[in-house]
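Every protein chain of the complex appears in place save one, which is left out.
The block that comes next holds chain A.
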Amino acid sequence: MKKYTDTGKKDTRSGFGDGLTELGRKNPNVVALCADLVGSLKMQDFIDENPERFFQVGIAEANMIGIAAGLTIGGKIPFAGTFANFATGRVYDQIRQSVAYSDKNVKICASHSGVTLGEDGATHQILEDIGLMKMLPGMTVINTCDYNQTKAATLAIAEHQGPVYLRFGRPKVANFTPADEEFQIGKAVHLLEGNDVTIIATGHLVWEAIQAAEQLAEKGISAEVINIHTIKPLDEEAVLASVKKTGCVVTAEEHNYLGGLGESIARTLVKNHPAPQEFVATNDAFGESGTPEQLLEKYGLNAEAIVKASVKVISRK
């Protein structure tokens, strides 16, 4: 079984910040906007190096999305950053009309997604954003798993023509993907080969999925682990090939089971190859205050929950 090593805990938002800084140096058309959360989004280095290419809009996210759309007229590639909650739900109509329907090349960069935002509680912990964004025609939806992947994704989306929602988080988590791995939008990453169950995870739960596979191996269960960083467009081919082999699937995400990755996988399977599926996701609930670890445990979003779901789904084959 292939081994993955945590090279040192880092936050995915720093991957975004460092990717943006690199973009600032290599692509003069990249500009950045923020709604009073520069420190949280790790945008200061970009600002220091490119003050004329940064737009501080204040606490006015609707205006930020509109300005970002306008900046594309004139050839700029805007990266608009704020918390996931304020980057989606608060400005859904602005994204819908001024960005998605208008086909503007805006990159919506959303930090502090999911419950792992922690102590700030449910007002700030959006668990619906993947659903909101994936329903918009033409929107690419990406949820990265660690620092390296977030940095690589930040660089990759600048090269992609069209609106993108890039989702990442606040806490320091295991950094285990290769630093030099190319980020291919829409391409699943096979992390572990297995035969008994397919575990498809996104974001922070990818590392938990790897831990779960190791625990399952101890029980004599062989799990295949796939990292779906791009929820839309979905790599259906990779999903189907794996589930055809294992015969069942567990999906894992820091998001409501309604509207999330699991729902996209379920749709793909129902249309092409029906198979038992279990959802590791929040159960139509809001979050609450607590540490990230406590919240992941309480809402059933960790390796232990993935192991349980795997055992259950195998029994349903």
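To be clear about the criterion, a residue touches a chain if its C-beta (ideal position, glycine included) is under 8 Å from a C-beta of that chain, and two chains touch if they have at least 3 such contacts; residues count from 1.
Heads up, the rule we're going with is that contacts and distances are computed from a predicted model.
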The complex's invisible chain, by UniProt name, from "Monovalent cation/H+ antiporter subunit C", "3-isopropylmalate dehydratase large subunit", "Transketolase" or "Cytochrome c biogenesis protein" = "Transketolase"
Contact with the hidden chain (one of A:1, A:73 or A:179) = A:73
Across A:41, A:57 or A:252, the one contacting the chain not displayed is A:57
Which positions on chain A touch the chain that was left off?
-> 31, 52-53, 55, 57-58, 60, 62-76, 78, 93-94, 96-98, 101-104
